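Worksheet: the structure to be examined is printed underneath.
One protein chain is absent from this view; the other protein chains keep their places.
Read from first to last, the chains carry the letters A, B and C; within each, the first residue is number 1.
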Amino acid sequence: MRLNLTVNGEQRETDGVWEGESLLYVLRERLGLPGSKNACEQGECGSCSVYLDGILVCSCLVLAGQAEGSEVVTVEAVSGDSGLHPVQEAFVEAGAVQCGFCTPGFVVATHDLLRRNPEPSEAEVREALAGNLCRCTGYEKILDAVRRAAARGEDAPR
Amino acid sequence: MPGYHRAELTAELRVVATGRAGEPSEEQVEAARRVAGGTGLAREAGPETILLAGDRREVLEAAMEIVEAALDAGAHTVEVRVETEGEADRFGP
Amino acid sequence: MSQTTPTTPTRVGPGPTTWTPGKVGESDRRPDGVPKVTGEFEYSSDMRLDGMLWGATLRSPHPHAEIRQIDTSEAEDLPGVYAVLTHEDVPGRKVYGMEIPDQPVLAWEKVRYQGEPVAIVAADHPETARRALEKVHVEYGVLDPITDAEKAVQEDAPKLHLSGNVLRRIRILHGEGVGAAAKADVVVRGEYEVGMQDQAFLGPESGLAVPDGLGGVDLYISTQWLHIDQDQVAESLGMDPDQVRLTLSGVGGAFGGREDLSMQIHACMLALETERPVKMAYNREESFFGHVHRHPAKLRYEHGATRDGNLVYVKARLVFDGGAYASSSNAVCLNAATFACGPYEVPNAEIESHMLYTNNPPCGAMRGFGAVQACFAHEAQMDKLADELGLDPLDLRIKNALKPGDRFPFGQEVPPPAPVREILERVKVMPLPEEQEVMGRDLRGLPGGVSNVTHGEGVKRGVGYAVGFKNIGFSAGFDDYSTARVRLTVEDGEPLVEVHTAAAEVGQGLLMLQAQIARTELGVEKVSILPADTRVGSAGSTSASRQSYVTGAAVKLACEGVRERLFERAREELGEPPDGLSVEAGNVVRDGRTVVPLAELLDGDELEETCEYHHRETHPLDENGQGDVHLQYAFAAHRAVVEVDVELGLVRVVEIATAQDVGKIINPQALEGQIEGGIAQGLGLALMEEIQVKEGKVLNASFTDYLIPTILDMPTVKMEVLELADPEAPYGLKGVGEPPTIASTPAIVAALRDATGLELTRIPVRPEQLAGVSDGPPLPDEPTPGGAGYAEVGRLDGRRET
Partner (left out) sequence: MVELNFARVRPEAVMDLTRVPELREWGTENGRLRVGAGITYTRVIRELGDRLPGLAMASRTVGSPQIRNRGTVGGNLGTASPAGDALPPLYVSDAEVELASVEGTRRVPVAEFVKAPKRTATNPEELISAFLVPEAGGPQQYAKIGPRNAMVIAVCSLGLAVHPERKEVCACIGSAGPTPIRACEAEDFIRGVIEEEGLWESRGELAEAALGRFGELVSEAARPISDVRGTAAYRTHAVGVLARRTLGWAWNEYRGGI
């Protein structure tokens, strides 16, 4: 099947999509956007988090066809022309990145959290990021990164 | 971790069919396997193929025993391939 | 089968990473941090090439069966399928293995565990490949599996391998052994059990094999040790190692789970067969079948002590389930035996460690490597003993703490530093978190979290302590070396150091460490780390917490070599006297004064050194289990504070406090990351992580039912880091990766015992145990989607056409 969607502000079209493909697969394998990660493919780890029409979702749980005509924003678009987004900056600075496989998902989920709640309490951060698994860091540095990003008070770019 | 106890030497043995004898008989293969099992060093490494892994001396001695057992059982040909393992020369004494 | 013109596209490998790092001792921004936060970092599963095919693996649904027949013809006829291969197509040795080659590349007569690879296919789309797997018909003769290690040793048990089911037995006899029992006033006994833990790295196994058009192959792979992969792949392909070149691609975590081969040989076979690049990427479910796990163990202990709390003897019998194949089980068996008594002065001991083959999933390396299982048991015993003696558990530990100059039960003298007493005293005085009113607290600060199971009812607090230790580096006579190539050159008028090793960065921050060392030793701002590949000598494995030590030392050695040559040049060309030269900020310096800028001294030349670092020799154990087996020892103590809902058996870990000796802090932020991350994995083993296996079949191969800690499960970590230099190690450092994982688990369980008064002899501790509810009937093997195991996915025979 043919799929039309807007990805990171750009109109994209792709042909020959098997109906059973997930949005994650299409992003990674057909649209050249492998930033969203395929760690569990069942919505348990959050590594594939993207915005679908402005809402944070696991792209592994969206059937590609469901995204027809939608607007998708992936981790690749979180940083702007002027460099890293403050959330990304904070993750690098805080040492919240080790193997990094969970990082794109955490970046998008944190971006979403701070967009909705610019000054979250620690409990709110933990609840909001509970759907993102990290196996390396033990989450301390991730919490630190979110605190740093929030302290910067920067809002989301979109 | 790997290499802590990496085998120094491996030997692959196979009782093979020869033009004269056709397929190796069950008994020949079994005799080799039985003796191999008793050496404590043996695994399988393919159909009818025995693999010995361990220290140099014990592998060589075991290989000899197995060849003898196969020959005693009437085998015409036993292929033996002995190899040192990568990194194995880096073992201490 | 589809026919197309073979193409051999070439792949542009990853480029060097260049930045201006900090020096040794400073927190550095990791150079791969930026690409990792933007999504640009290329993991092995992100690679693609034009004309690339997708590989897939058919796995056995049975834990033990004869293979009567494999029919691939229908699969081969499927449009879009380019190759279907079985054991007959393995060009070289049909078995592989790190220690003992006993694991079939593809099974021939028998399968010995559920998920064992039987056939592989390459197709134009992952779905085509999956459909092809369904069309491979394998006729199995199902056999009864051996699923209990204790039964595997019985006379009448079927032999899973030619030489039987005993993979290794170790016996350590120390002092008078149990002969000393008469001197003990108090004896405590216990039986403990550890479940099968999974590394659960986030990036599933994946790799890309590209044929070079000349008969060889390039493999881009996420692994922990490129050279041992290369050896094994070349052997099974029947090629020279030179024809099989490996490059490390982005690794999404490892923790021991990438030490064994997964699809390395398979991808290369398919690529060589189809003359096309072939990518293989496991999904999460397949990943659970695609790597080894932490060994489940049963541990029987007896501790004897004097009335005043001095240990007299320890008797231990450790039984490990190695699963179907050897992996690194031999070494795990040794490690467990040597750490069985804990970091205590034990004058007499008798230890048996058994490693057995069964039809369960193969087990091998995971962070902590044998020390984890032993530590859970010896620390439970220490608490039991303290209770029996009426002593404070921490004081009992301090009283018996090992110190330099003592002898381990395996005869080796305890090398300095061994600050067991110090780290215990540190955690003893660290302030406990304030006890807060539980009633009416925010749900997220209570057991169960927003699941709303308690508003404070039934919640009791507990505190527990544990201490553990482990060897750093490979042991028992293995020459555990690393190779580094360092080149000093000038780029845009500025000196640049290039470092090339084959050491695998798996997330821990080895890139930073190498660059920090180069910058420190050569006084240069700009450092470039070349991609790890097999074009340089082996760096050994990224495991056993050894890379900072061994590869760190190799890089340091090579830098020193380059520096010497710089000084020689300065002497030759400038007539500088030989002593007192140093390098700083891009200049050769004497007494703080610049002698000559490096760029000028080099004058367009390059200086290059390749060095191997070999650490002190170690020795195997003798027949009494005695020998100077290990290189370096690292120690960590933990204190856990938990809150348990004692009625429901649910837990919130409030805080973990830890003290660890690291020799020298190379990078504070990375060190903290290792400690916190290691503790999280220890917490997982204590409370939730277990691969459940019934009759050899895995019941929970998914992240829905194999639970790892979330951000709501992991508490704050308080840490104290000791820097007591090891005189033999570079900069005095010690490996840091594993110790946090070892004693954190028993500390949490001790805290649970403190809160509940229960004995808790098995980990992970389930809510059932904590709530004191006896077990119901045995588990049914009803599979859940994404959690069934290959009975359904590999064969796809459980498919519902809806």
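Definition applied: a contact is a pair of C-beta atoms (placed from the backbone, for glycine too) under 8 Å apart; a residue touches a chain by one contact, two chains touch by 3 or more.
Computed from a prediction, not measured in an experiment: that's the story for all the values here.
> Among the chains in view, which touch the chain not shown?
A, C
> Which subunit A residues would touch the chain omitted from the figure, given the whole complex?
On the side of subunit A, residues 19-20, 22, 41-44, 46, 49, 55-58, 60-63, 65-66, 109, 112-113, 126-128, 130-132 touch the unshown chain.
> In terms of residues, what is the contact footprint of the unshown chain on subunit C?
Where subunit C meets the chain not shown: residues 127, 130, 283, 285, 440, 444, 447-455, 457-458, 647-650, 652, 687-688, 692, 699-700, 704-705, 707, 709-713, 766-768, 771, 773-780, 782, 784-787, 792-793, 796, 798-802.
By definition in this document, only the chains that are shown with their structure count from here on.
> How far is the middle of subunit A from the middle of subunit C, if each middle is the mean of its Cα atoms, in Å?
So the centre of subunit A lies 28 Å away from the centre of subunit C.
> Centre to centre, by mean C-alpha position, how many angstrom separate subunit B and subunit C?
Measuring from centre to centre gives 32 Å for this pair.
> Calculate how many whole Å lie between the centre of subunit A and the centre of subunit B, each centre taken as the average of the chain's C-alpha atoms.
54
> Subunit B: which residues touch two or more other chains?
Not one residue of subunit B touches more than one other chain, so the list is empty.
> Return the residues of subunit C touching two or more other chains; collapse runs of consecutive numbers into ranges.
Correct list: empty.
> Quick one: which bits of subunit B touch subunit C in the complex? Just the residue numbers, please.
Touching subunit C from subunit B are residues 1-7, 10, 12, 33, 36-47, 49-51, 53, 85-87, 90-93.
> Flag every residue of subunit C that touches subunit B in the complex, lowest number first.
Interface residues on subunit C, with respect to subunit B: 87, 90, 93-95, 98-102, 108-109, 159, 161-164, 168, 225, 227-228, 231, 235, 241, 259, 328, 330-331, 334, 365, 369, 474-481, 538, 540-541, 543-544, 617-620.
> Per the contact definition, I'd like the list of subunit A residues that touch subunit C in the complex.
18, 20, 28-29, 33-42, 44-45, 47, 74-76, 78-79, 84, 88, 91-93, 95, 97-104, 107, 123, 125-127, 129-143
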